[in-house]
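First comes the structure, then the notes that go with it.
A single protein chain has been omitted; all remaining protein chains appear in their positions.
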Amino acid sequence: MRHLLTLEDLQRDEITRLLDAAQALRPHALRRSAHRPLRGLTVANLFFEPSTRTRASFQLAAERLGADVLNFETESSSTRKGETLVDTLRNLEAMGASLFVVRHTHSSVPASLAAAAAPASGVISAGDGHHSHPTQGLLDMLTIRQHKGEDFSRLKVAIVGDIRHSRVARSDAQALRALGVRDLRLAAPEALLPDRSDPSFAGAQVAGTLDAALDGCDVVMMLRLQRERMDEGLVASLEEYYRDWGLSPERLALARPDAIVLHPGPMNRGVEIADAVADGPQSVILEQVSNGVAVRMAVLERLARR
Amino acid sequence: MRHLLTLEDLQRDEITRLLDAAQALRPHALRRSAHRPLRGLTVANLFFEPSTRTRASFQLAAERLGADVLNFETESSSTRKGETLVDTLRNLEAMGASLFVVRHTHSSVPASLAAAAAPASGVISAGDGHHSHPTQGLLDMLTIRQHKGEDFSRLKVAIVGDIRHSRVARSDAQALRALGVRDLRLAAPEALLPDRSDPSFAGAQVAGTLDAALDGCDVVMMLRLQRERMDEGLVASLEEYYRDWGLSPERLALARPDAIVLHPGPMNRGVEIADAVADGPQSVILEQVSNGVAVRMAVLERLARR
Partner (left out) sequence: MRHLLTLEDLQRDEITRLLDAAQALRPHALRRSAHRPLRGLTVANLFFEPSTRTRASFQLAAERLGADVLNFETESSSTRKGETLVDTLRNLEAMGASLFVVRHTHSSVPASLAAAAAPASGVISAGDGHHSHPTQGLLDMLTIRQHKGEDFSRLKVAIVGDIRHSRVARSDAQALRALGVRDLRLAAPEALLPDRSDPSFAGAQVAGTLDAALDGCDVVMMLRLQRERMDEGLVASLEEYYRDWGLSPERLALARPDAIVLHPGPMNRGVEIADAVADGPQSVILEQVSNGVAVRMAVLERLARR
């Protein structure tokens, strides 16, 4: 594996190896240890979209493997001077960086940078447009596997919310299918459902209501509602959205009693998810965050070792 | 001690122990050494207000104890996406951070985060609203003790400037009282004096003029005049402020010849303090800055060790 741009083409074995590696790295994931396989390497975080948690998670993942980290955020970047992103990448390569973590509002950016990168370089998408967020997909799979075991084939999984514009939903759906999930339900207001032709969701079923989606579910994956969907007229109001598509404790009771609830964060509490669910016993949201560091360590180490 | 949010409730013994620890750490405070008791820990600097020196001071303090540091400043934070600060804290905890340095314009924020934090986490206020700036209070006490010795009971201390809006003044007054100061004078234009009922300044005396406050003083603690006080109509002009409340060499001559002058920075030269005083032989302003690193190291180590 040279780059990690999408989970689209990853086979089950490949995903499983990454999850196994992440699981094995967990003892090193939450504090710097003597395990430093990336010592001497430089990881560049190129974030052209603001982010707290993903940038921090990649920074910690890289540092806890012993790498040096360069952080770039939009404002302080040469791209304001009109330099192309490819030139930025090549410059950082010329300074010794070899792993590039890229977040951008345009979905083609990580792939373009990967195409232009030197043979020794690896590029990881940390979220690009509506397209892909592969490490989020992997950390979600790791979290599900920790609770539900390795056999995904009998799991009933619901993805709820703004699926249409969600790179998280796309990466999740791709990984779930690769790992064998057959019962995947999509629940969203009409305007936020993906196109029927979107291959990321091939085989998934659209549930007309949230209740239908939750019925007997093992795994509930909630998505963040971007507030701009209201400005765009795709959602009438936050109150109405919560009434129809928000995950309340009452609704969650429709799922299996041992169902788990995921959310990629940051949460809009009271919009897509009730406090009592977000902080309740079925929530695995903070476990996702911890797993995120381990998964990113596994991916960085994998790309560095190839 | 689990958190350090205010000096309000700290007893003399507790303050003395922190100052002793800071004094002992001074050989390690200005360059990274082999003393690395926080190795493996992650300190998160959450700065929701711009700051050069305090953020840098905490970063260096943490690094010089061997910790890893995550810096967050407002602009790059998920809080722009509407995530609550408590969720930000919990996410960083889930990534392994255990010490949180928090600066915010609202005085309740560090305490709210401390209330929500995991049992293993510690929160330090790095300045919140007009309420508290405990490490500034401690570093001021350390600086005074280095010059005036351990017995504070006979010291005459003046606090001068915008006391009403100053978290530094509140933390200083609390610590001075705990350490035994009985003669504390407050000097400020009427509009910038604290409420008579403000318990932080219990026992202090209001001096009608700067000259009266300085008379025979051992310690002069100048405060920064925020320029917005003029927009608010609380101060007529910078010239007038300097004429009435600015510390000139002539005025400083009213204090004891061995009086020391403190200022928390950043200074408005020519507004609250003359260049000749700021850079003169009685100024201990840069010693405060050096002591700040040592004090922050002592606090971080204390919270990490409990």
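Which chain is which? They are A and B, in the order written, and residues in each are numbered from 1.
The definition used in the following text is that contacts are C-beta pairs under 8 Å (C-beta built on N, C-alpha and C of every residue); 3 or more make two chains touch, one makes a residue touch a chain.
Predicted model only: the values in this text are computed from it and were never measured.
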Among A:Arg17, A:Arg90, A:Lys148 or A:Arg182, the residue in touch with the chain that has been omitted: A:Arg90
Among B:Glu63, B:Asp183, B:Asp215 or B:Asp244, the residue in touch with the chain that has been omitted: B:Glu63
Option touching the unshown chain, where B:Pro50, B:Gly180 or B:Pro249 are the choices: B:Pro50
Where the missing chain touches subunit B, by residue: 29-33, 47, 50-53, 55-57, 59-60, 63, 73, 75, 227, 265-269, 286-287, 289-290, 292-293
Touching residues (missing chain, whole complex) on subunit A: 39-42, 68, 70, 72, 75-84, 87-88, 90-96
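Here, only the chains that are shown with their structure count from here on.
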Chain centre separation in whole Å, for subunit B relative to subunit A (CA means): 41
